[in-house]
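Incomplete set of chains, arranged as in the complex.
Chains here go by letter, A and B, matching the order in which they are written, and residues are numbered from 1 within each.
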């Protein structure tokens, strides 16, 4: 359980829908922000991953190929950030998969789970790029079992 | 191929991300809007589905249990709406699954595909509610094979 990043993602008033719950699409904006934080914080022996934030505008070093989400219970609008655990559940030649669990607070039950499929890109050519040894090491350091989905 | 709804969903300037493509999360906002249109337009012999728009604020008649999306190619920001085909690919006792394909324009190749899992709710009790015969008839009239996903 320790080979994962514990990320804090603040909510916004506009994340709440007409039912007073965090909107289904807003949940995926929270996951997107968790992914940005994951790529900024993941580190192992000085090795890092490409960053997804302002440093890499224009052409992305990562392409999201797919995602899954299962909503288990609604998240409520609160001043406190939601808690997202994120880890690596598959490492391929030029791709990886991230698993995640979202909780209202770190000690709350899981409200949503899911997967992100990512391909590493060469921003110059726009084609997939094999993971470097350093990147593989970072991903390995955060490796765990794929999150269990019901469907 | 005809037992599906062909829905038009307009883009917004703010859907485009820092790479000039429709943002991954915005794609799911387009799917959400397609779902609202699907529930408003689906009809068979005078039978309809509960509506997800302003008529049902406060307590939802539908709960989204999960979704999957696969991004095949980027959508571009254009004045013309994107084209979303949506159909029913599973009918359960109180739940159903919608499959969808998104294209830049009706004749474009598929840019994204995915699934939505939905449970019908009793807004009074907040518990699942079995599909009525009329609702089942509407869902049947738009039934097709589950969209093919790669993963």
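Following the convention adopted for this analysis, a contact is a pair of C-beta atoms (placed from the backbone, for glycine too) under 8 Å apart; a residue touches a chain by one contact, two chains touch by 3 or more.
All values derive from a computational prediction rather than experimental measurement.
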Number of identical chains in the entire complex, 2 depicted: 4
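Heads up, the rule we're going with is that only the chains that are shown with their structure count from here on.
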Whole-Å separation of chain centres (CA-atom averages), subunit A against subunit B: 24
Residue ranges of subunit B touching subunit A (in the complex, touch as defined): 18-19, 24-25, 28-29, 32, 57-60, 63-71, 117, 149-151
